[in-house]
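The structure under discussion is supplied below as structure tokens; questions concerning it will follow.
Left out: one protein chain. Kept in place: all the others.
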Amino acid sequence: MITVKLLCFGITKDIIGTFEKSLDVSVGCSVYAFLTKLKQDFPELERLNSLRIAVNEEYVQDTFVLNHRDEVVLIPPVSGG
Amino acid sequence: MITVKLLCFGITKDIIGTFEKSLDVSVGCSVYAFLTKLKQDFPELERLNSLRIAVNEEYVQDTFVLNHRDEVVLIPPVSGG
Amino acid sequence: MANSEKNIEIVLSKQALDLSACQAFVESPDCGGLVHFVGTVRNHTKGLKVLSLDFEAYEPMAISEMRKIAEQAVEIFSIRKIAIHHRVGLLQIGEIPVIISVSSHHRKAAFEACQYAIDTLKETVPIWKKEILENGEVWVSATP
Partner (left out) sequence: MANSEKNIEIVLSKQALDLSACQAFVESPDCGGLVHFVGTVRNHTKGLKVLSLDFEAYEPMAISEMRKIAEQAVEIFSIRKIAIHHRVGLLQIGEIPVIISVSSHHRKAAFEACQYAIDTLKETVPIWKKEILENGEVWVSATP
């Protein structure tokens, strides 16, 4: 297992119930697999208009593979400006 | 004959040699006839990229007929902004 | 020289133009987007060094033509407010000859209206600028 840091912004902080948490995931876990598991645990995430993932301050694709100590960030629909 | 007031802005003031002058023109004189005469007297006006006429603070067409005491303004290419 | 209505402000002035004043005029609690165009005096033209610019206006008609542009912009783009401020007299490099400010519910309309207004101003408003160069003076755009 590896450990990643999950950060939750905007509405995802309300859904997950915390801003930051540490999560253990399998070695080789993709962003897709990570999100699938997270949506099982927090079905309200399915209601969002979109949900992107950033790892270490960059947007990543579903196929991106997580590494130990990655900072994984939930990006619900942005609304700056 | 009627009398009109001619105002010359921008480069036309340099060409005509004065900012304001009083001119006598025939009754029924069109802007076209007025300009034709003016260009005969001041051939340098032909060098301008454009020359529009305003009468009493409004652009007018060549067919516009001048009236006594009209304020006739030479509008060479504008360059505001 | 100033003239204002509820949603239009036209100024032709010998004094320095004020972006904050334009911002204050157009901002409105029911608008989300403001766009300003600010002209500045460039230090060169066609490879020649410009020292200063002298702006001359046929003042009453310049004001009425600026007002027409503002009214058309409100009509065409359904914007909320528009300010058009133009300077006359001698300006140094970096000084501001024109500010056009627009507020709108939708920002796209604000951008379009602001661009329409400056494009049209440069075609129809009777204002002329003379470039003061190192070796003489030139009325801009007057001759080929």
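Every chain is named by a letter (A, B and C) in the order it is written, and numbering of its residues begins at 1.
Everything below uses one rule, namely that a contact is a pair of C-beta atoms (placed from the backbone, for glycine too) under 8 Å apart; a residue touches a chain by one contact, two chains touch by 3 or more.
The structure presented is a predicted model; accordingly, all values stated were derived computationally and were not measured.
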- Left-out chain, listing which of the shown chains it touches: A, C
- Message: Contact with the hidden chain only, please: which chain A residues?
- Response: 7, 9-11, 14, 47-49, 54, 57-59, 73, 75-81
- Message: Take the complete complex as the reference. Which residues in chain C touch the chain that isn't displayed?
- Response: 19-20, 23, 27, 29-44, 93-94, 107-108, 110-111, 114-115, 118
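Heads up, the rule we're going with is that only the chains that are shown with their structure count from here on.
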- Note on the structure: Rounded to the nearest Å, the gap between Cα centres of chain A and chain B is 73
- Query: Hey, how far is the Cα centre of chain B from the one of chain C, in Å?
  - Reply: 26
- Cα centroid separation between chain A and chain C, in whole Å? 49
